[in-house]
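The next block holds one structure in the form of structure tokens; read it before the comments.
As you look at this complex, bear in mind that one protein chain is not there, while each of the others sits in place.
Chain IDs A and B follow the sequence of writing; residue 1 opens each chain.
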Amino acid sequence: MPANLDELIAQLPTFQQFMFVQVALFTAVMALLVVLARNLFHNALALVGALFGVAGLYALLEAEFLAVSQVLIYVGGISTLITFAIMLTRGMMFGDTSPNNRQAGTAAIVIGTMFSVMAGFLLQVPWQEAYVELGDGQAIIANLGRLFVNEYLIPFEMMALLLLVVLAGAIMLARDHMIE
Amino acid sequence: MAIDYLPLLILVIIAIGFGAIAVIGPSLLGPSRQNKQKLEPYESGMIPFADARRRFPIKYYMVAMLFLLFDIEVLFLYPWAVTLRELRWQAFAPMGFFLILLVFGFLYEWKKGALRWED
Partner (left out) sequence: MQQEWLWSDSLINLFTGLGMPKFLAIGLAYGLGAFILANVGLILTLALIWIMRKVLSRIQDRIGPNRVGRYGLFQTVADAMKLLSKEVIRPAHSDMITYDLAPVFSVFGVIMILAVIPFAPGLIGVDLNIGVLYLVALGSVGIMADLMAGWSSNNKYALLAGFRVVAQLLSYEIPMVLSMLAPVLLLGTMRMGEISAAQGLHVLGLNLGFGWLVFLMPGAFLIFFISALAESEQTPFDLLEAESELISGFHIEYSGMKFAMFFLAQFINTFFLGAIAVTLFLGGWQGPFVDNLPAPFSQILGLIYFNIKTFAVYIAIVWIKGTFPRIRVDQMMSFAWKVLVPLVLSLILWEMIALKLPGGAVIQYGAVLVGNLVVIGVVLNILGNHFKREQVRSKRAFEPKTLIGTMRPAPTAETAAAGD
């Protein structure tokens, strides 16, 4: 039955799809933990896990640069900042906090509606499947570098400006403590 | 090709697997005779008081902030650096502006004393 076997193999999910399900599940579970875990530090750690999962999704899409940026900026920078912010805050380090409050029921309804609407949209829209040959990985990176200083010049410079503003803001907030 | 990343994936599995075995293994192998004194945090013989997890100075936060700033800068610098050889002189202006803005931020933070560690 070689023909049958070939058919069977064709129906099996590819390795990439299998990995996608794994990584997506991991990300979703971590994202749930961010909301549901009772200890604030655990929430931050789960956030790191979720961000890692997103990096994994990027890697599965063969967007290496994006995956590495995700790990570098979110896992390395943002999550450290968030952990620090937790540790800076009085009373947040100790004990557990309840993830529920009086608005939990309302929130659940809103989220449920939003999820079903979005899922409906995603299933309804006839997505066009486009297979683009990405070419050599080196060329992609070089292309990215070229695009920063040509087509996407304005967003690129705006980002630098944004970073400057953020830094100035952080200094303004922290200044009182530093002068002491 | 996605298949090229297979070694990476296998290495991830091995690394996590090794870690898991090394953490779980000894709890099955080793002895377990615990008492209150043994489980106390070690603080050079002092009896620990209060919770160890306390608030800490904001200067650490500022360092993390500065790191993030430079991290993003470097991230954008790398793809640009790869193409440096083929870019024309004009391509220097945008990157130069980008760098100058960030250096300005760095100098501002320096001037404001965020880098001063001792009080």
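Here are some notes:
One rule holds in what follows: a residue touches a chain if its C-beta (ideal position, glycine included) is under 8 Å from a C-beta of that chain, and two chains touch if they have at least 3 such contacts.
Please read all numbers here as calculations on a predicted model, not as lab measurements.
Contact between subunit A and the unshown chain involves residues 39, 41-42, 45, 48, 64-65, 68-69, 71-72, 75-77, 79-80, 83-84, 87, 136-138, 140-142. Interface residues of subunit B facing the missing partner chain: 3-8, 10-12, 14-16, 18-20, 22-23, 25-27, 29-34, 36, 38-44, 48, 51-54, 56, 60, 63-64, 66-67, 70-71, 74-75, 77-78, 81-85, 89, 92, 99, 103, 106, 110, 115, 117-118.
In this section, only the chains that are shown with their structure count from here on.
For the pair subunit A and subunit B, the distance between C-alpha centroids works out to 18 Å. Partner subunit B is touched in their complex by these residues of subunit A: 16, 19, 59-60, 62, 65, 69, 72-73, 76-78, 80-81, 84-85, 87-90, 93-94, 138, 141-142, 144-146, 148-150, 153, 156-157, 159-161, 163-164, 166-168, 170-171, 174-175, 177-180. On the subunit B side of its complex with subunit A, the touching residues are 2, 5, 9, 51, 53-62, 64-69, 71-73, 75-76, 78-83, 86-87, 91, 94-95, 97-98, 101-102, 104-105, 108-109, 112-114, 116, 119.
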